[in-house]
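Every protein chain of the complex appears in place save one, which is left out.
Right after this comes chain A.
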């Protein structure tokens, strides 16, 4: 159907202003290749652990097919509150402080729409997940990118944030462990950010979807567990990464009752509730999923070391990731832009990865490789990339 011309100018200006995701193009090419090895996948290669799947099947057999409360099943909210109390010593009231959402993606969208007035600015450290800017714009806000540097292990500092803060800044949106860099923030790093947030009276949206995936003995620090931070933090998390449950679309937001109530208002008119099947599975994940999660984390850690060593050996400068399941090597020595690198690598060696520029301008010069794939494939991909780099290194 050729209607582009007729409708293009009738589309919402906000939607028109958003660039389509830079990932799409690679997907289209890679999807047609036979022997492609993909390091471009932003989700676990594990299937959801069987007991979690089985609990959903049982729920269906028992006739759990209805709506739930807008905020989510009370048992699920209680399990979430309990886990946060156990692991991070935070105190969330299951009745008022928790909203179960259709993945962190929905939670982020609700948060932006609930918080932002037109023109409100959101500080977003980059490189970051692709939807942070888009969700801000769609909610009428203005995303303000704050570049993080590889020299500083892609952590963000108050000094860097200060350069971009204005009287219109309302929200600081952070995502650690970070997609795409694999960076984490230490307790000291976050305490400094907390002071900054306090000083400028900002709401902090902390996307902690990779919180369970940290390595090398570095425990994740939950932002709302820092002194005085719980009430100004809107914490987003879900089950996708830690429990290999991406397709279930289930996540949650934890925060101040007023913000959660405002998000619930939007949620009840748009989504109504998260699917009951996914909520049942999520309860099972929280009650009995920990050992499966630990096993997957241990496996990611081994692959992380393998892929890091691989990139160092082939001479690509690289920050050793400490969380999530991505590595973000610097490819500037090849002389290519990150998009060129990704395109030519796919063409020549049939390895798919994602150009760093898809995660913000400061991601240029890097590519994101996911190590959520089997060791055999990682080894083969490393061999292919090494071959590519050897033949394409600029003098």
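Keep this in mind: contacts are C-beta pairs under 8 Å (C-beta built on N, C-alpha and C of every residue); 3 or more make two chains touch, one makes a residue touch a chain; residues count from 1.
Just so it is clear, contacts and distances are computed from a predicted model.
Of the candidates "Ion-translocating oxidoreductase complex subunit C", "ABC transporter ATP-binding protein", "Lrp/AsnC family transcriptional regulator" or "LemA family protein", the chain left out of this view carries the UniProt protein name "Lrp/AsnC family transcriptional regulator".
From the set A:267, A:303 or A:322, the residue in touch with the chain omitted from the display is A:303, counting the whole complex.
Taking the complete complex into account, A:47 is the one of A:14, A:47 or A:117 that touches the chain left out. Residues 21, 23, 26-27, 30-31, 36, 38, 40-43, 45, 47, 129-131, 179, 298, 302-303, 305-306, 308-310, 352, 354, 358, 375, 379 of chain A touch the missing chain (whole complex, contact as defined above).
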